[in-house]
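Missing here is one protein chain; the remaining ones are kept as they sit in the complex.
Order of writing sets the chain letters: A, B and C. Residues in each chain are counted from 1.
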Amino acid sequence: MNNRKYLLKKFMQAMITIFIVLIFNYFLFRVMPGDPIRVLIRNPRISVDALAEIRAQFGLDLPWYTQFIYYLKDLLHGNLGSSFYYREPVLNIIMERVPATLILVGTGTIISIFLGIIIGVVVAWKRGTKIDIIGLGICLILYSTPAFWFGILMVMFFAVYLRVFPTGLMSLPGVAYSSLLDQFMTSLRHLFLPVLTFTLIYIGGYAIIMRNSVIEVLNEDYIITARAKGISYIQLLKRHAVPNALLPLVSMVAINLGFVIAGAIQVETVFSWPGLGRLMYTALLNRDYPLLQGLFLFLTTCVVGANFCADILYSYLDPRVKLS
Amino acid sequence: MDDRNILEVKNLEVHFEARSGFLNNLLSREVPRIRAVDGVNFNLKKGEILSLAGESGCGKTTTGKAILRLVEPTGGKVYFRGQDLSLLTQKELREFRQQAQIIFQDPYESLNPRQTVFATVAEPLEVNRICDNTKEKEERVARALSDAGLKNPRDYFIRYPHELSGGQRQRIAIASALVLKPKFIVADEPVTMLDLSIRSGILKLMMELRDNKQISYLFITHDLSLAWLISDRIAVMYSGNIVEIGGAEQIIGSPAHPYTKALVSVIPNPERSSGTDRKLLEGEIPDPSSPPRGCKFHPRCSYAQPCCREERPLLREVEKDRFVSCHLV
Amino acid sequence: MSILEVESLTTYYKLRKGMVKACENISFSLEKGEGLGLVGESGCGKTTAALSLIRLLPENGEIMGGSININGRDIAGYTEEEMRQIRMKEISIIFQGAMNALNPVRTVGTQIVEAIKVHYNHLSDKECWERTGDLFEKVEIDRERVRDYPHEFSGGMRQRVMIAMALSCDPFVVIGDEPTTGLDVMVQAQVLQLLEDLRKEQGLGLLLISHDLACVGETCDKIVVMYAGHIVEYAPTDILFKQPLHPYTKSLMKAIPSIGQKRELIPPIPGSPPDLINPPAGCRFFARCPEAVAECERKKPVLVSVTEDHHCACLLVDSKVSDTSG
Partner (left out) sequence: MSDNRTVLLIKKKFSSFWKTFRQNKTGLIGLGILVLFALMAIIGPYLISYNAASVEEISTILNPPDSEHWLGTDDLGKDVLAGLVRGSRISLLVGITSTIISMLIGAVIGISSGYYGGTIDAILMRLTDVFLVIPWLPLMLVLTAILGANLLNVILVIGITSWASTARIIRSQTLSIKERPFIERARAIGSSNFHIMFSHILPNVFPLIFANTILVTAIAILSETTLSFLGMGDPTRVSWGMMLHFAFEAGATIIGAWWWIIPPGLAVVSVVLGFTFVGNALDEVLNPRLRRRER
């Protein structure tokens, strides 16, 4: 199979996935117990006529397939409906929150992958020694720790007990900054704890995957071939073991995005970080269904997109995939 | 049908469609066909051992499996004791499978690692609901094991394959074929994975079973010297076809087809000083999805004539019971 | 002087259950341009011996004693760093099953260039690739194919790539560890022919490890037969085939179907090789030997010269020898 065909195939698969998610998403919010309109209106004494009018207004009197087509049409125009709670278009609310999450998740993920790889390689290299046992132990503990609880511990220790970092939020509300540098430093201080939490939580997972992957690669025959060439151990790691071990990590990182989002929800909730995760939490508390639906669709599309990118990357890294 | 024959294979064809998913079908129209077996003809007499020899990818294993309908043939006919196998009902197919069994190459792989010896050998009886009586079943399993040359068969009952040696495992595999009392066995490279010192034991066993139980064998092998050693006749396959078939001594002693000649010449022979009179072929076997026009062997054949490039030769009887498919013979 | 001289090499594996005495007191020598076959059944220690020579044993394997002389220098005590310097440059190895022996995600060319660069660091990139192309032609592959990936080659072709790699730094000694196992007869013959031609052309010392006595007999000048970690017989090929002395060698010979003679199945060797963690005190072949006498169970045979270059480790042969000489 050539490269274009491979990409086309992967693209089609991604599209099918998104479509299934769309259908799923659409029906999910229509099987809610009770009448969605009643949930929406939250006024038990509304008259029957008024109800019918609202029903017609939302198109709920139409057959389900017509409704579904309207829904798709709206989606194409970027219309995700409007939030009960904020009384604003869902898309606007989401877009407002994207940067905050990107900063948190982006820095956290990059640092944790980078450090995870390094730790994984070192631990695999020293396998069987004390470094391996201690490193692996710490990684497993981090992997087993709920993100929110770790965040709470961070807050309690650094913000409440030591008082060196703020307990949460992205900036102090209503404070005028003396300079741009000051503002930057304040932001950095607010960013520190959430990013630290986020990074530490995910380092463990990445390091364990990397360790197992490196050990598996080190057992391959081509490693012995490479050693038979007389190359040094460092070169062996650099040229064969690590690049080949990184391959499974590429797809793992993409699949793990779901976990990363889970982490974002927890960390943002604990640190009152004004991103998508916290938005999801408040939407849940307020039972703000249109917002939830929009968020859910948005996040899923992001993960599907990331997986597609990982597939493209993978096809460049591993010449074998195009063949199968 | 000649009733001295237990098996007659006529124009057997197995063409695979190159595996592709739903999306691939959508994206590309042409589906390459792999011609694994491309018109194979032979007969097997009762109590005979016929070797099917050739390099990997020549279709010898697929032929064996297609005869047992473990792979569905896409063309041609197979008659077993005069019965057309393509017309069997599910029930008849089950009955056929009790008479025709297969032994695989790798005794490490052909036994389920999580089944005990008893479970493995008794399974054919259970699957075919042959005997429900536990005592009788144990009796038959024990007999099959001792027929396969294992002393004190009951000691093996609760052992697992990994506790046994390679030779013992292959005997277990043979026992699980024997328990159904078959009349015909396809032996797919049964000794290839075994050490030289164990091989002759398994081969001897197969010969004894032929003599005592009148079992006919289709012996699939890549090793011509082995084929010569144990079989009555040899059929040499190349790229999905039989190129030569005849008595074992004749095929090895005076090969007729250029391919057979080359194969015979490379049989390792320590008595010979190195390298002399070996006919090394250039290149490799053709891609089974696009075999060359004319004789499939012509690109590698040193005797090739213009007609070889155009016309595909048929299997012709050149002397009694000796068939060759070559324009030049 | 021999380019490779191995003297009582002993290698063990550490397992939880104990030491596996995989290879004991192995001695042989290899001259320039000579082919030596190391033959035996699975688990006889032939691969262990090969891996000991180039010091690529698994982590639990350890050389317990003996010397390995390459061009007169004993490398048995070399550090890993010193070993690195001579691998490929003086001694190289061709592994079996070439699919996994090559890194699947790098072109075969890069993998050979990598080897050249380690040992010829004065060469430029272009010269390295030039050299790789030349090597490809030497092993009869189109030089353009250096840019292909391993999965784009057939099994026989990959084995040729492995040979090209093994020759890339002009070693004196090449070890072929079952280089043709798993290949078809015709391809096997092609590869063996190629190895033989290269050996004679370049004056390589070729150590061919195989389970197939017939194959080795056809391509090698001398043969070492191993059983259960010991050398049982060591002789020039023609002498060995004409006059095998050790009972094990004799039964191996008989097991090869000899075309042109009478078709008959010889009786198999009964039993199986001994457990190498607790090997028997006497001859390791005792339990399966058709000619064994009571003494064999207790007394360990040593490798003795029967004639000048015919060596055998068997008490029966030993006594005959001492009879005639005494």
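Simple rule for what comes next: a contact is a pair of C-beta atoms (placed from the backbone, for glycine too) under 8 Å apart; a residue touches a chain by one contact, two chains touch by 3 or more.
Only a predicted model underlies this, so the values are computations on that prediction, with no experimental measurement involved.
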item: Residue of A:Phe148, A:Tyr222 or A:Trp273 in touch with the missing chain, whole complex considered; value: A:Phe148
item: Of A:Val21, A:Ile111 or A:Leu313, the one touching the omitted chain in the full complex; value: A:Val21
item: Touching residues on chain A - with respect to the absent chain; value: 13, 16-17, 20-21, 24, 28-29, 31-33, 140-141, 143-149, 152-153, 155-156, 160-161, 167, 212, 215-216, 219, 255, 257-259, 261-262, 265-266, 269-270, 280-281, 284-285, 287, 292-293, 295-296, 299-300, 303-304, 307
item: For chain B, residues in touch with the removed chain; value: 21-22, 65, 68, 70, 93-94, 97-98, 101-102, 104-106, 109-116, 118, 123-124, 127-128, 134, 138, 157-158, 173, 176, 180
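What we mean here is this: only the chains that are shown with their structure count from here on.
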item: Chain at maximum distance from chain C, centres defined as averaged CA atoms; value: A
item: Centroid spacing, where centroids are CA-atom means, of chain A and chain B in whole angstrom; value: 55
item: Distance between chain centroids, defined by C-alpha means - chain B, chain C (Å); value: 33
item: Footprint of chain B on chain C - complex, ascending; value: 41-42, 154, 156, 184-190, 193, 196, 211-215, 217-219, 237, 241, 251-252, 255-260, 263, 265-269, 272
item: Footprint of chain C on chain A - complex, ascending; value: 220-222, 224-233, 239-240, 243-244, 247, 317-320, 323
item: Chain A contact footprint on chain C (complex, rising order); value: 54, 56, 80, 83-89, 92-93, 95, 97, 100-105, 111, 114-115, 118-119, 149, 151, 162, 165
